[in-house]
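Note that one protein chain is taken out, while the other chains of the complex remain in position.
Chains here go by letter, A and B, matching the order in which they are written, and residues are numbered from 1 within each.
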C-alpha cells in the first residue's frame, strides 16, 4: 500500500525521515513516496494546489498525507477524507479544498482514536505523532471509521476559479511558479475549450500585465528563445513559459497576478 | 531491515543515490530511509544532534548510517556501535557523541574487515565504499563482530548540556536552527521540570539576548503574530519560535547563542 507525504518540513531537518520511521515501525510493508516537502512554510494554498495536481496519478487505495499545518497543537482537527479511489489525511485547515470543490469526497472523519497515536502526542509535530501512525494503521487495513466520527463542517478555502467577464473574456490568476519559472494559472484546459467554443486556439490573446501572447504553443521547444509563450501544462492548467528561461523573471510576474484571455473577433 | 542515511552530501550530487545502489546490490530487501543530507558540509556537531533527535523513532534493529566525514581517507576509523535497539555506522569523529553521553552504547567495533568493502576503496567516498556495503551486509544478518575488533578509545565530543548558574538560573545555548527559523536549544523538558521543581511554567522567564519571554506556549498557534514565544519542541528540547515567522531573523540569534532560564520569585 502506498503512502504519499506532502509537507512543508523541507529536507534539511529529519522530520520526514522520522515520519517514515514511525510508519515502517507499524507497517513494514508500506511503500512511501515523497510528493513534496518544499512548499513555502505554512503555505496551505500552495500545498492544496500541489495535492490537486498529483493525487490522481497514484494507484487506487493510495493514502495521501498532507502536513502543512500552521495550527498544529491548537484545536484544529486532524481529518481522514475518503474518495472513491483514495484516502487523504490532513489537518482541518482547508488544504483539501480542491477535493471538496470537485465534489469527490465521500466522507470526512475527525480523527479522535488516540490509541492509534504515538504517545506522548507533542504539540508541535502531529505529522509524526498522529498522521504517520494513522496512515500506517490505515495502510494495514484498519477501516476508516475506526479512527473517529464522521463530520460535515470541515474548513473550506475558496479555490481560485477563473471568471467570465462581462465582455466575454476570461480572467484567471497565477496560482504558482514551478522550478523552471513557469507561471501556472487557475485556468484549465476545459475553461479554454469553453471560451473557444470550437474556434482555433490561434484566436486566443493572453494578457499577463503588459505582455500579450498570441495562441497556444504545442510544446516548450516551440517557443521563441526569450519570448513568453502559453501552453497547456502537464496538469491541465494554462501555463506561461519562456523557452529555456524563466517566465516569472522575464515578465516580472508572480502568484496572484491576473491573467486575461480574450478571443479575436 | 531499515537502513537510514544521514550525510552532508546534499541531493544535487548523486552520492546518496550511488550509496543506495551499492546497498541494493548486496541486499535487495533493504528498506532505505533518508534522514537528512543537508546538514552544513563537514558539520559533525549538527549531524550528531540530528541523529540524537531521530534514531528512537525507528523500529528495533534499524541500522543508522552517518557519513559526515571531513577526515575521510585519513586514519580516522570507521565504527560500528551497537545499542540495545539499534546499530550505528559512522566515522570515528564524535558524530555519535550524544549516544555515548547517554550511556546507551553496548559496544563499539572498529570496522576492519576489508573483504566487505567495495573495491577499490577510494580515499574520498567511504560512504559508498565502506559504510554502504557494511550496512547492507549487516542488514543481511552478518553479526557485528564479523566486521572488526572491539575498541574503547573512540572519539567523544563534548555535547552542549545546560548548566545551573550560582544564582539558580539555567544556562543553555542554541544548538540549531530548523527550516522555520525556530531556535532549538540544548535545554530539555526534564531540565525545565527540574528548574521548576513543581512550580507552574508561567513563572519561567526566558532570556535570548535582549529579549525576554514569559512562560511556555502550548503550541505554535498560541503565540502572538510577530512575537517570540517558547515551547517544548517535538524532540523534547526548548525551542524559541515566532508565530508564522522566523525567530532566528526576528531575534537576530543563531547557533551557539546563550539562553537563560530564570524563575520569578
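As a working rule, a residue touches a chain if its C-beta (ideal position, glycine included) is under 8 Å from a C-beta of that chain, and two chains touch if they have at least 3 such contacts.
Note that the structure is predicted; figures quoted are calculated from it, not measured.
Asks: Using the touch definition from the top, which of A:39, A:73 or A:228 touches the missing chain?
Replies: Reading the full complex, the residue touching the unseen chain is A:39.
Asks: Which of these, A:127, A:172 or A:233, touches the one chain of the complex that we don't see?
Replies: The missing chain is touched by A:233.
Asks: Which of these, B:86, B:100, B:125 or B:241, touches the one chain of the complex that we don't see?
Replies: Touches the omitted chain: B:125.
Asks: Since one chain isn't shown, list which residues of chain B touch it in the complete complex.
Replies: Spelled out for chain B, the touching residues are 9-18, 20-22, 24-25, 28, 41-42, 70-74, 76, 122-125, 128-129.
Asks: Touching residues of chain A against the unshown chain: what are they?
Replies: So the residues of chain A touching the missing chain come out as 2, 4, 6, 11, 31, 33-39, 50, 53-54, 57-59, 62, 178-180, 218-222, 231-234, 239, 244.
Note that in this section only the chains that are shown with their structure count from here on.
Asks: If you average the Cα atoms of chain A and of chain B to get two centres, how far apart are those centres in Å?
Replies: For chain A versus chain B, the centre distance works out to 32 Å.
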